[in-house]
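One chain of protein is taken out of this complex; the other chains stay put.
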Amino acid sequence: MLREHTIEFRVRYSETDAMGFLYHGNYAPFFEMGRTELFRAQGGNYREMEERGYFFVVAKLTTQFHAPAKYDDLLQLNTRVTRLSPAKLEHEYKLYRDGTLIASASSVLGCLDRAGNIQRISEVLGPAWEEFSS
Amino acid sequence: MLREHTIEFRVRYSETDAMGFLYHGNYAPFFEMGRTELFRAQGGNYREMEERGYFFVVAKLTTQFHAPAKYDDLLQLNTRVTRLSPAKLEHEYKLYRDGTLIASASSVLGCLDRAGNIQRISEVLGPAWEEFSS
Amino acid sequence: MLREHTIEFRVRYSETDAMGFLYHGNYAPFFEMGRTELFRAQGGNYREMEERGYFFVVAKLTTQFHAPAKYDDLLQLNTRVTRLSPAKLEHEYKLYRDGTLIASASSVLGCLDRAGNIQRISEVLGPAWEEFSS
Partner (left out) sequence: MLREHTIEFRVRYSETDAMGFLYHGNYAPFFEMGRTELFRAQGGNYREMEERGYFFVVAKLTTQFHAPAKYDDLLQLNTRVTRLSPAKLEHEYKLYRDGTLIASASSVLGCLDRAGNIQRISEVLGPAWEEFSS
């Protein structure tokens, strides 16, 4: 199974702040886009997972901001699965602008059902998990 | 029934943009806060409405931006119900900073149930509607 | 000069709300993306305009919401210049999902310098304006 994926997108005006830079709180949605597209590239579909009643929730997110980005900058985000256990899914992120590292981050996700009960990711992902964790 | 209400809040750093001003796209959440608090001041509770299965959706929003606002500005928002028909709920908004009009807006809301079917606001609001529309 | 342009993008999870839909306040950034990309397709660059000291500010925005959109929906936004006068720049927007009209909007922009003084758009755009308005 594919373990990493890179997407490219531009900084929107709405994502900047009065300092003239990409606001630090607006990186989290990028990391989520990275996960969405990595999962799609793996043949999965996060929206369908939710329709089936499984929700991946962020339990921890750590971000280091190395350099500012500006409106209209074209950024490249590399998203990588670093660990998959029955209960946790861990990712690492590297955000670049033309080879310059802008930010690096890591996240830990858990999986819940509609009622908020913790799900075993190994069971939710099924065969994909087998393949992945092997 | 109370037809208008004023709230006060500060512009957050996250709401500014690279021009150094409150981003124009961040006014819509303020108007929604105005509706939430007007409804609370009327004795209603929008969250409970949703829990009962009724959703007020914005069908139209018009905003005029008269003057910029900046980070940490203390703003006053006046929200007023201007029209209540069985199918539509209309509001007007005036956003001030110390008496200076920053923005004015108007919205039209409809009411849907969980399945997306249009609801008669007169029935959803019940006695409150009677009182209000009289 | 090119008068209209279409872009395509996906609804992000961060743009949804508790109703399960694309939040109505998150359409304004899309319209701005439409203007940015229309201007780029015309050979302009809004970021460079700002670096030269000219800021296009939204004076009025009207949006009609026709149908909801959901997380991961692939949307098409058509942006069109409808009027260009020395003082105002007007656009219209049509947002679609696979041919279904989700929202339509119109905006009026003015141009300011760093000090907040109104600029004549005809002079800011120069030859492009001549061509455009003819």
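Going in written order, the chains are labelled A, B and C, and every chain counts its residues from 1.
Going forward, a contact is a pair of C-beta atoms (placed from the backbone, for glycine too) under 8 Å apart; a residue touches a chain by one contact, two chains touch by 3 or more.
All figures in this text were calculated on a predicted structure; none of them were measured in a lab.
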{"item": "Residue of A:7, A:41, A:58 or A:87 touching the missing chain in the full complex", "value": "A:58"}
{"item": "Hidden partner chain, residues of chain A it touches", "value": "18-19, 24-26, 28-29, 32, 50, 55, 57-65, 68, 116"}
{"item": "Missing-chain contacts mapped onto chain C", "value": "13-14, 16-18, 20-21, 23, 25, 70-71"}
{"item": "Those residues of chain B which, in the complete complex, touch the missing chain", "value": "12-15, 28-29, 32-33, 36, 45-47, 50, 70-72"}
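Rule of thumb we're sticking to: only the chains that are shown with their structure count from here on.
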{"item": "Most remote chain, CA-based centroid, reference being chain A", "value": "B"}
{"item": "Chain nearest the overall Cα centroid", "value": "C"}
{"item": "Relative orientation of copies chain A and chain C, as a Cα rotation angle in degrees, nearest 5", "value": "180"}
{"item": "Euclidean distance of C-alpha centroids - chain A vs chain C, Å", "value": "28"}
{"item": "Computed distance of Cα centres, chain C from chain B, in Å", "value": "24"}
{"item": "Sequence positions of chain C contacting 2 or more other chains", "value": "28-29, 32, 50"}
